[in-house]
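All protein chains but one are shown in place.
Per-chain numbering from 1; labels A and B assigned in written order.
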Amino acid sequence: MTTGSPTTPATDGSEQPAVELVGITKEFPGVLANDRISLTVRGGEVHCLLGENGAGKSTLMNILSGMVRPDAGQVKLDGRVVEIDSPKHAIGLGIGMVYQHTSLVPQLTVLENLMLGEAEGIRLNAAHAGERLRELGSSLGLDVDPKATTGTLALGQQQQLEIIKALWRGSKVLILDEPTSMLTPTGVAELEQIVARLKGQGLAVVFITHKLHEAISMGDRVAILSQGRLVGAIEPAELRSATHDELQERIIALMFGSQAAQAAGVAELTQGVERHLPRRALALEPALELDNVTVEPGPGEIGAHDVSLQVLRSEIMGIAGVDGNGQRELAEAIAGQRAIADGDVRLFGHSIARLKVAQREKLGLRYVTDDRIHEGTVGSLSVAMNIVLKQIGRPPFWGRGRIRYEAILSKARDLIGRFDIRTPGPETRVAALSGGNIQKVVLARELSFDPKVVVYSKPTYGLDVRTTRSVRQTIREQAREGVTSIVISTDLDELLDLCDRIAVLSRGRITGIVENGPSAQQRVGELMVGGKAT
Amino acid sequence: MTETTAAVELREPPPREVTGGQAQLGRVSDFFLRSILPLVLALGTGAIILAAIGVDPIQYYKDVYSGGVQFAAWQDSLMRVAPLLLIAVGLIVAFRAGIWNLGMDGQFLLAAAVISGLGSRFEEHLPNTINLLLLSLIAGAVGAAWTIVPALLKARYELNEIITTLMMTFIGINLAQILVKGPFQDPTTTTPQTRAFDFTALLPSIPGTESTSRRWPGVHVGLLVAVAAAFVVWFLMSRTSLGLRLQVLGASMRSARHMGLDVPRLIIVAFLLSGFFVGLAAATEILGVKGYQRADWNPAFGLWVVPLVFLARLHAIGVIPYVVLLSLASIGGDYAAQNAGLTPQFTLLLVGLTLLFMALTEWIARRAAGGSYLPGVSYRRHRAERAG
Partner (left out) sequence: MTTVLAATGVFSEQALTALVAGAILAGVPLMFAALGELVSQRAGVLNIGLEGMMLMGAYAGFVAAYHGGSEWLGFGAGMLAGAGVSLLMVLFCVRWGLDQIVTGIAITLTCEGATALIFESEFAESRPTLGATDKLAIAGLSDLPVVGGKGESNGSVFTQPLIVYLGLVLAVLVAWMLRRTHMGLNVRAAGDAPGALDAAGVSVFATRSWAVLFAGAMAGLGGAFLAIVSAGLFQDTIVGGRGFIAIVLAMLARSRPLWAVVGAMLFGASLSIADWAQVAQINISTDFVFMLPFLLVLVVLVLFGRRAYLPAALALPYERGSR
């Protein structure tokens, strides 16, 4: 299997590249995550690793950061071969990594988080750390309060803190794993500035992303991974000279080869092209109404404050916002898993605020939770059981308190076919399925038995392109059949692709609702940072 | 990455039946590893300890056998099965629902004290069968009632039930003593105990059985009640909607809420059912064997039963052979210990060792096969999730 030219010749100077990965291979049970990947990373340069979810980017960087050991291949730093056997070792070698999911302890203060892992002495040296924080902060143009409790910082600031921490021991290489997934457009701009400064200081920056437009705009050099292999690279020269569309085509061609048809569905990778959605004929009656809903926040939460929303029948309403702004609280309040402290929730005009989860479910209100493994399914039970898990005790699956297996199995087979769930059989335990298929099980359950209003929470998070496409397709189909949908997502592209209107949730409040259209992206971005929609 | 990584998609792995590891290990060897080996290891270690103390292990185990099985001793062993099995069944209901009811000793003793005290009074007024039935129900009710406090605390405030049930055990044991020494004291004697039943008023025996002692005509029907209870619980857990609800609760409280289950109500139901069976166990022991209760009596069956329940993977019918084995071991163990000059608590040591070895084999088996003793836990998928 030959790939596209895997390694790129050093273009400038005779210095050793900061990092060289040679023939890295890593296998996990059932999956070849990295297949003989070779990569060169240079100081003073931003090297983007582009690929869809599951392409192996994170694994590759986890090898570099010491979390994972490769099965084969070498890692060279400044020309010397090294064996990185722990994160501690990697940090000592000057490799700093900012993980996709926070590696900060929310309960500790900023300074405590920065001091974590330092080897000097028994006592904590807060003065020393404070000094260093000021030093690093000013070199990056950042200002963070050392005494603040980390969990209370905004996500953008937390990420800045992570960058500072990654650079704390003096790094030569900084790896950023999907850093923009949690940021507002403003946050992204700030990040770009920081990266530019780091570049200027001679640092080698590796930027992992699945967003094509990001790779093109942020990267000096782009390496493209697909299914564990390096399928191509874009040189700095080409990045500078070619147009955005040309680059996009080239990258798509590299990723999917001649299967251009697949490329058509890569909404995830491509920038939201100017989209003029044809106005769908919507009914005018509200299917779901939230009337000044307030939800008390639990520890570490924001809650919801005075949220009012009217979702029309068969509409697809999006709720945009950075993670942790009250989305979960709101979703659970709608579903009935959480009590509302004030206000009302109405389904087709009838108040459901006092109804429990099961009662709302019977009325057609469904909730596709974002936690498909720990909440949305019970891994130790079979696919068939999971599908009927919200129907316990009801006919035809139960009769007089006793279970009716044949009815359950036949329903399961039916749904497995309809939703294209890849499983050896309906009796397979859900825990054995891949993430995408687990999501399909959840969808199969929620979208059966006559759904009327469905709340989707991050429905395509962590899924591969194919499943993502099919999930979005499903949402559209359901809407066509009259199902009202509320899609909560941190992926703006997804919302722009699917929704008729987009509400923006910030600090637990709706800052505005935007009709989808050409200027929607910009206006949503403004609303996310607190501007008002005109 | 870290354990908080959301499910990152893998390239679609070829679909396979139950995780590959289990296919490799095979059902039989997995069963052996998990459910037999710990026993063997515990017995072996016990033998070593015996030798170290200066007791001949072979003689000891032989004595266990003769004391537990030979002649008519097996019938005594069978009678011991009744309370142990009922407690086991009560624990299974709770554990499967993810509820650690460790208060069984308090529930047991309190139920026993109440019916010991009331029984001798009722028998004067009621016909025998009704008396026995009524007392059994009362015992079950007392056992269930003693779970209400921890149940409510967990249902409403999510207070950890391990601590609350243990506290209730200590309180219950002392309360039982107060009852026996106080309102239920036998007025005809100074020994702190309740008035004994008329021995003809005890549980009838299974026809055709005899016991070694003159006291009881034979193995009492409590054994049948216990076995029936095991089947009832098995049916409940595997075939009814309530059973599935409890299992979902045991697998994940979050999922249970999400699926629309009434979690507080289920918690209380699980506790009450559990306590009821434990109370019933007390009934079989008082009404079938003892007939009265001394203030300082505390057989502490509960902790003995815990490892069995896990060995049997929380299966109500599967636990029966283990309970029989433990009964044989404890009846025989009393005899063997007497001969060897040891404390009968030695069997308790074996039981604890079994549990420890179970943890060991669990780790080994988990490496190979995934799955677990505990409901809802699957280790395989955690690993698979972190790849990619």
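The definition used in the following text is that contacts are C-beta pairs under 8 Å (C-beta built on N, C-alpha and C of every residue); 3 or more make two chains touch, one makes a residue touch a chain.
Every value quoted in this text rests on a predicted model; they were computed, and no experiment measured them.
Novice: If you put the missing chain back into the full complex, which of the shown chains would it touch?
Specialist: When the full complex is considered, the omitted chain touches A, B.
Novice: If I consider the whole complex, including the chain that's not displayed, which of B:W74, B:W100, B:W146 or B:Y292 touches that chain?
Specialist: Reading the full complex, the residue touching the unseen chain is B:W100.
Novice: Using the touch definition up top, pick the residue from B:L43, B:L126, B:M167 or B:I317 that touches the left-out chain.
Specialist: Touches the omitted chain: B:M167.
Novice: For the chain that's not shown, point to the residue among A:C48, A:L77 or A:M115 touching it.
Specialist: The single option touching the absent chain is A:M115.
Novice: Which candidate, B:K181, B:R254, B:R294 or B:R313, sits in contact with the chain we can't see?
Specialist: B:K181
Novice: If the missing chain were put back, which residues of chain B would it touch?
Specialist: 1-4, 53, 100, 102, 149, 153, 157-160, 162-164, 166-168, 170-171, 174-175, 177-178, 181, 303, 306-307, 310, 341-343, 345-353, 355-356, 358-360, 362-363, 373-374, 377, 382-383, 386-387
Novice: On chain A, what residues meet the omitted chain?
Specialist: Spelled out for chain A, the touching residues are 28, 62, 67-69, 86-92, 97, 99, 101-108, 112-113, 115-119, 121-124, 165.
FYI, only the chains that are shown with their structure count from here on.
Novice: Where on chain B is chain A touching in the complex?
Specialist: Residue positions touching the partner: 1-2, 4-20, 239-242, 244-245, 247-248, 251-252, 254-255, 257-262, 375-378, 380-381, 383-385, 387-388.
Novice: Using the touch definition from the top, list the residues of chain A that touch chain B in their complex.
Specialist: Those in contact with chain B are residues 28-33, 53-54, 56, 58-59, 62, 67, 99-101, 103, 227-228, 335-337, 356-358, 361, 367, 369, 371-381, 385, 389-390, 392-393, 398, 401-403, 422-425, 428-429, 431-432, 434-436, 438, 461-464, 467.
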